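Written out below as structure tokens is the structure these notes cover.
A protein chain is absent from this complex, but the other protein chains hold their places.
Labels A, B and C are assigned to the chains in the order they are written; within every chain, residues are numbered from 1.
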Amino acid sequence: MSKLRHTLNLALFLFATWLLLSGHYTPLMLALGLLSTLLVVVLVTRADLIDQENQPILIKPSVLFYWLWLGREIYRSNIDVAWRILHPALPISPNIITVHAGQKTELGRVTYANSITLIPGTVTMDVDEDTLIVHALTQAAATSLKNGDINRRVCDIEDIF
Amino acid sequence: MEHFIDIVLLGLLMITGFAIVRLRSLLAVTMLTSIYSLLSAALFVVLDAVDVALTEAAIGAGISTILMLATIAQTTDREKVPRHTPLLPLIVVITTGAALIYGTLDMPHYGDPDAPVHRHMAAAYLHDTPLEIGVPNVVTSVLASYRGYDTLGEVTVIFTAGIGVLVLLGYHTRRQNIQPPGIKKIVVLRVIAKLFLPLILLFALYILLHGDYGPGGGFQAGVIFATGFVLYALAFGLGNAQRLIPQRLLHSLAAAGVLIYAAVGIEVMLLGGKFLEYRVLADDPVTGQHLGIMLIELGVGITVAAVMLIIYFGFVSRQSSGDS
Amino acid sequence: MMALALDLLSWIFLLAGAAFLLIGAIGVLRFPDFYTRLHAVSVCDTMGAGLVLIGLMLQGGLSLVTVKLLLIFYFMMFTCPTAVHALAQAALQGKLKPVVEDRES
Partner (left out) sequence: MYITVSVVILVAIAIGLVRAFRGPTLYDRVMAVNMIGTLTVLMVAVLGFMTGRPEFLDIALVYVLISFVSTIAVLRVVNTSNDTTEDSKQ
């Protein structure tokens, strides 16, 4: 039952994407768009990829808030890294830390890992079950990551996936 | 000012070319070839050749890099140092180059509006396309309608290449194991691939069906479609990808695309037109042209996607069966 | 007046984005080892690309062009970290030793 809902969700999402891409709203083009959506959904179902993870997760408000918060973090650390790049003495102190990912689902963990990578100054090197190996450009970046702020926030939005 | 960008891009292309010649590690050379493709695609965009740029992006930076790497994985990644002296080849190259440059002296200047091609061919295409075919993208009308024979030939060439690869690499129907080792390690890639596979496939279909309006068409769409499945194979293992699209189906699809193209031509002949003269397909000649172009683009797309996947699976399945 | 302000804002975004792209590229050149260079690539991918795309969106206004730019932005925010992560993971498995210092700046 829920599988059907996921399939319908995906189909709606794909057709909306088609409409936004196309810009030609003649009956022929709309029909072709429906056919294309159908073909893709059939292929994806055959590939057994339908589950809660390919839902359009961007649209929910709390996820949107997370993106905004992440954007601010990205902005801050960008300024920091950019300053370090331009500094003549290159003030960096690379180090490797492991952090614990508290998320229950794979999608949650991947969101966490990719958020870490998106923020300059920290790059996820490896994901092993619920441990993440992270390369940090500075001690400060490593410390702030260890505070677990991102981890907590990803856990918060995970419930509604 | 656009000339400035042209010149810088051409300069970067030249430097990349020299570096490719100098390096001996073939993996590094492949990377530089990929950069070369990206740069030349940017150059095509500056020159307003949007369709070519799209093709270069999809084929040069995408599938051909992947196929070259698959080849290197099976052979060697070091270039052999030639033992003979490079003097004779150098002389041959310089002479040929000089002759070619001498030849260009007689040609009209770059962008010359009085060049014969601009006065006759291009003008005719630009003038006739809206009247006869009714397709906004003139490149599509030229490729698919005015020069439909050429394109049929090209599709046949791709089909032949696919068959050639099948013959050379053997006919592997052995199933790969469904769960490749180390799949736990690539959890990020797996989740992202799951998100993006539907989008890539949808985008390929969008490119296929909007060739009339913007850049795109069968060739590019086929390659993007194939790339989607390459991503699936990378994230979920070759065995799963081959289960999704069985080899036999691919073989039939590769042939089916060419057949669709040719069948459109023959259907037109049965309706009383000449080979590939789409205008008789419908009562209204413009609608007929439209329908014909759409059908043959579909054929092109199917063949290209199938052949690309045949080649990719051919290379990679051989590689993993050699390992065991 | 409104249009002018919007135009000006978009130019600021575009130029700032270009500056970050340049800084990222310089970082790729300057940083001492592969893993540290990845951070410079992140600067290019997030701030540089993001600001340039936002600048272009302001130029595009409310149209399908802006939607396509948003799509590019959305795709990049997923593909770029995945590619960077895949690079780091591959290098780690390929036994490329990261340079680790304890010198605090």
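Note that a contact is a pair of C-beta atoms (placed from the backbone, for glycine too) under 8 Å apart; a residue touches a chain by one contact, two chains touch by 3 or more.
What you are looking at is a predicted structure, and each value in this text was computed from that prediction instead of being measured.
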{"item": "Displayed partners of the chain not shown (whole complex)", "value": "B, C"}
{"item": "Options B:V135, B:V165 or B:L189, residue touching the unrepresented chain", "value": "B:L189"}
{"item": "For chain C, residues in touch with the removed chain", "value": "11, 14-15, 17-19, 21-22, 24-26, 28-29, 34, 37-38, 41, 44-45, 48-49, 52-53, 56, 59-60, 64-65, 68-69, 71-72, 75-76, 79-80, 82-84, 86-87, 89-91, 93-96"}
{"item": "Missing-chain contacts mapped onto chain B", "value": "1, 4-5, 8-9, 12, 15-16, 19, 24-25, 27-28, 30-32, 34-35, 38-39, 41-42, 45-46, 48, 50, 53-54, 57-58, 61-62, 65-66, 69-70, 72-73, 77, 189, 196, 199-200, 203, 207, 210, 213-216, 220, 224, 227-228, 230-231, 234-235, 319"}
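One rule holds for everything that comes next: only the chains that are shown with their structure count from here on.
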{"item": "Which of A-C and A-B has more C-beta contact pairs", "value": "A-C"}
{"item": "Interchain centroid distance [CA atoms averaged], chain B/chain C, Å", "value": "29"}
{"item": "Inter-chain centre distance, chain A versus chain C - centres from mean C-alpha coordinates, in Å", "value": "15"}
{"item": "Residue list for chain C, restricted to those that touch at least two other chains", "value": "78, 82, 85, 89"}
{"item": "Sites on chain A at which at least two other chains make contact", "value": "17, 21, 113-114, 124, 126"}
{"item": "Complex interface listing, chain B residues touching chain C", "value": "185-186, 188-189, 192, 195-196, 199"}
{"item": "Chain A contact footprint on chain B (complex, rising order)", "value": "184-185, 187-188, 190-192, 194-195, 197-199, 201-203, 205-206, 209-210, 213, 232, 236, 240, 244"}
{"item": "Chain B-touching residues of chain A, taken from the complex the two chains share", "value": "10, 14, 17-18, 21-22, 24, 29, 32-33, 36-37, 39-41, 43-44, 46-47, 49, 53-54, 106-107, 109-110, 113-114, 124, 126-129"}
